[in-house]
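For this view, one protein chain was removed and the others were kept in their places.
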Amino acid sequence: MGIQRWEIRPLEVWAKAKEMRAKWQQSIDDAEKEHVLLAQGNCNWAVGFPALRVIEDNPVGAMMGYRSSQFSRECRAAGEILGWGREICGYQLNCWGAMYLGYQMDGSKFPMRDMVVPFPDPCDQHTKRGQAPMDYSNIPRWQGDSPLYTGPHDPERDATMIENKVGTTLDIIADIERIYGQIFDDEKFIESINLAHRVREYAAEVCLSMQHIPAPLSQKDLYSFYTLGGLTKTDPEETVELWRMLRDEVKWRVDNNIAAVGTERYRWIEAHPPPWYFLRYYRYMEKYGAICIGSQYSHMMGGPFEFKEDGSWGPRVPLNSWGERPIKTREDALRAMFGDDARGHNFKVDEVIRPYAICEFAKAYKADGAIMPLWRGGVGCTVTRKEQGLRLSEIGVRVLHYEGSQPGDRTDQDETRLLDMLDVWMESQGLRKLED
Amino acid sequence: MITAGIDVGIENIKVVVLRDGTVIASGTARSGGAGRGKAIEQTWTDTLKAAGISATDITKVVATGQGKGDVPFANDSITEPLADARVALFLYPAARSVVDVGADQIRVVSLDEHGAITEVVLNQKCAAGIGTFLRTVARRLGYTLDEMSRIGGSSDNRVVVNDACCVFAELDAINLLHDGVAWQDIARAIHRAMAVRINSVLSDKVRPAKDTTVLIGGVARNPTLIAALEERSGINFMIPDQPEFAGALGAALDAAA
Amino acid sequence: MTREYWKWPESRWTLNDIDWRKANIITAGIDIGSVSSQAVVLCDDKLYCYSNNYTSPEIGDNAKNTLDRALETTGLTIDDIQYIVGTGYGRDNIPFANATANEITSHAKGARFIFGPAVMTVVDLGGQTAKAIKLYERDRIRDFTVNDKCAVNMGYGIEVLADLLQVPIEEIGERSLSDSEDPEPVSTTCNTFATTETMGLLREGMPEHEVLASHLFAVAWRLYALIGRISPEKEVAFTGGLAKNMGIVKRLERDMKMETSMSDYDPQLAGAIGAAVVAQEMLASR
Partner (left out) sequence: MHRFKEVLDNRHEYAKNWKARTGGKVLGYFEPYTPEEVIYAASALPVRLLSRHEPDDMTDRNIYASCACARDIVNQVALGRFDYVDGITYAEACQWMRHAFISSQYFQSFSYTCDIFVPDYVDGHRSKDVMYSEMKAFKKSLEEWTSNTITDEALDHAIDVYNTNRRLMRQIYELRRADNPIVSGAEAMEMVLASQVMDKEDHNRMLQEVLKELPRRSHAGYPGPRLMLVGSPTSDANLERLVEELGAVVVIDELCTGSCYFWNEVIPQEDRLLALSLRYLGKPHCALKDNNWRRRPAHILQLYEDFNAQGVIIAKQIYCHPHGTDNPHIWKILRERIYPFHFLERDTTVPEREMKTRLEAFINLVEPVRVKLRG
């Protein structure tokens, strides 16, 4: 029996994405020269401050693991020498290892942070993330919470939790204004929230389009755009435009059955980021005509999704929907932002306390299989991963677990073994390589 | 029709020659390191000689095992679970699961009523190397594998070693040794700890059924380990005569199919 | 019988230049390790004889046999030895020892005997564990660290590797050094992972010397992170059997910029020598 082959075609919007990426890089390089405050963390409201730049060690650490295993190893050793354990998130090991060493991958001085404004996340390693720079150079830190709970819905609990987040953030903003003498620009912040929402709407459409057979994009494409989703900080209008274009093109691809993988005959999902230094495994799976159609993690850019009452799968309408309630003040904007994160509605919560939620995702996207990492470093990456696997196999989705240290740390990653396991797994499902 | 299967494991190479469903010759050798190519060649020619046939008599050669790519004369190769499934169903048509415990890897293959594979579970890294560990530990205690297995079986002492992985088990074993604990008791403790580890792989995802599970791989030659594993898991394994050749036989069967 | 690649050569030796009958102080040190056992005899401040062999599973007789081998051909008997100190994993199983010494202490003292009194950082690379020791004021211990559970299985792991790869254990180090650049190391945390990964590399067609390089590079990294914890001096004295594996020591020199102390003595003897030195001190303090 012949294999169905779909037409493939490069994405046109790539050109624009590339151009934007270059600009973004430039802006980062320029920022080095400007005298801005550097905050460790990740917060959407930072745009409101005229001279505050946030860097999350996630991308920094991931990039290091990806670019130079030698440097990442040095960083790791620097951290281990000071007492870090192997169970620590590899992004941190990389990033703070460089801080201990005092220099970055390219040999330049490590940019010390001026403050820590951590991104509240259910992952404990996220919580502890601000610890290293804070302990190392005695800088202030503002830790927020990431409240969640299981069990029946309790509006009172929800409200307190959201209010806690809104209130804490208001305090932090006030603190920063007071300490550093910068004035927070509400208008800019509100605008950015509105724009972010539009990006998210387009992104949600893009994500939904992955349900189509053949899938118009692959997980790798999603990742490339994923990073551009958070760039509203540099050129908001342009980002929105990019996402609109992507949405349109994807729509066109769906209508015309243009595939990301021409031989698509097997659809798999994953959980959590892949090993950034070993993206080759996507390509390898394509040899079997197997395409990765995303993960709860990559689809997060479209916001939280859920099955609707009519059985369709779609983005959840936020608790404090932007559409329904106009955003006028700083507080409104924060509430809109955090309302989204309320319990049971974001991917992290699903990962951490609703392991079965991945089944909904698998069903919606007609997945045949799931490939899931088990990381030794970083609890948030691995918590409930095996539970998810069990739940998936209960509903007939085949699951492959592979082991490693962490997406940004290749220490325990056995690449040969992973490829071997892919062969074993695919052949045991009756599939053979189409090409070699 | 004559076919052959060759299973290149991390520790051992196994060759089986099959004529119309009957094994006419088999051979094995250490697979070693860089010298593996030569060892494969050698085992192959030796086995053919024992069978009294020449390579041209053979319709098809299929390779399997982690080193299946290193067999230049193979006509095809299949991944290990396929070979496991083939041989299990050939020897025991009622089989629903196959457990293969080799030098490095543990595999659990579940089958449906038509013999199709429904799930494959591979060991986690911390459960790797059990076969090799048992072999080197025997050597360290000054025994052959058979002896160690027998001696371990003769103990009824309940000392335990850590069951998290081979390394931890070994640490505890050395500790006991220097504490003056009798060897047979240590041997037994080691076998039991390894049984716990293997059973943990069996417990993953789909538990093999009590009476329809085949156990193959070199470690299935170890009666004390099997006893411990059966006790721990509650499974009565079906074990072929030469379980270490099962993978190669599976490949030969595949070649004949 | 096929060759046993994992076996390292056992040895025994006597210094024939001196007559033990003329010595004032004769002490012995016995190091019963997880893999190997050594017995040494010191006549005054000279190493007179030693033996170095596998630790036999016959724990009860092991220490005696080891000492007997050292004394073979010397005419010296156990009764001529004034003081015997045991050390190592099995130090409690030396019925004839007058006292025992902790491994950390004995390796520190042994290293100073072997490499000279300037030694301030000692790293023992043994069968199971690695220990990094920092000294001050002659031989007082300022700090020490031992590798934790998931990083053990040092020398013994190499024996298993030699067996799997069918490369003689004494050659593993040399063979791994034929290229000046190392490939990516295999897992640097756990030896079980590292071994599986190494076998995988070989299977993928990586040449043997590169595979070995990859493995030993990983061991060296593991050690580097361990040694770093005690803020080592630039010069480090390596003791223990694995110090004979040049693939590890050279990498620590080349890539981690450590300077290694040199000596003609067999570094594997350090523990036993240290114990014999302790024996001398005990005699002196009596």
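Things worth noting here:
The letters A, B and C name the chains in turn, as written, and every chain counts its residues from 1.
Here, a contact is a pair of C-beta atoms (placed from the backbone, for glycine too) under 8 Å apart; a residue touches a chain by one contact, two chains touch by 3 or more.
On a predicted model such as this, the values are computed, not experimentally measured, just so you know.
Contacts of the undisplayed chain with visible chains (whole complex): A, B, C. Summary of contacts with the chain left out: across A:Met105, A:Ala132 or A:Met421, the touching residue is A:Ala132. Touching the missing chain, out of C:Ser37, C:Thr66 or C:Thr129, is residue C:Thr129. Of the options A:Gly83, A:Gly107, A:Gly181 or A:Gly311, the residue whose C-beta touches the omitted chain is A:Gly83.
Summary of contacts with the chain left out: across B:Thr47, B:Ser97 or B:Gln124, the touching residue is B:Gln124. Remark: the omitted chain is touched by one listed residue; of B:Val23, B:Leu145, B:Val160 or B:Met238 this is B:Val160. Residues of subunit A that touch the chain left out of the display are 79, 82-89, 92, 120, 122-125, 127-128, 130-132, 135, 141-151, 154, 156-157, 160-161, 163-164, 167-168, 171, 352-353, 355, 374-376, 378-380, 382-387, 390, 401, 403.
The missing chain lies against subunit C, touching residues 85, 89, 97-105, 128-129, 140-146, 148-150, 278, 281-282. Where subunit B meets the missing chain, the touching residues are 124, 160-164, 168, 171-172, 174-175, 178-179, 192-193, 196-197, 199-205, 232.
Everything below uses one rule, namely that only the chains that are shown with their structure count from here on.
The distance from the centre of subunit A to the centre of subunit B, each centre being the mean of the chain's C-alpha atoms, comes to 42 Å. Work out the mean CA point of subunit A and of subunit C, and you get 48 Å between them.
Centroids of subunit B and subunit C (each the mean of its C-alpha atoms) stand 35 Å apart. Among all residues of subunit B, those that touch two or more other chains are 66, 125. For subunit C, the set of residues touching two or more other chains reads 150, 190, 193, 196, 200, 203. Every residue of subunit A that touches subunit B in the complex is listed here, in rising order: 374, 389-390, 393, 398-399, 401, 403, 412, 414, 420-421, 423-425, 427-430.
Subunit B meets subunit C in the complex at residues 10-11, 30, 32-36, 66-67, 69-70, 104, 125-126, 128-129, 132, 136, 140-142, 165-168, 170-171, 174, 177-178, 180, 183.
For subunit C in complex with subunit B, the touching residues are 2, 6, 32, 34, 56-60, 89-90, 92-93, 128, 149-150, 152-153, 156, 159-160, 163-167, 190-193, 195-196, 199-200, 202-203, 207-208, 211.
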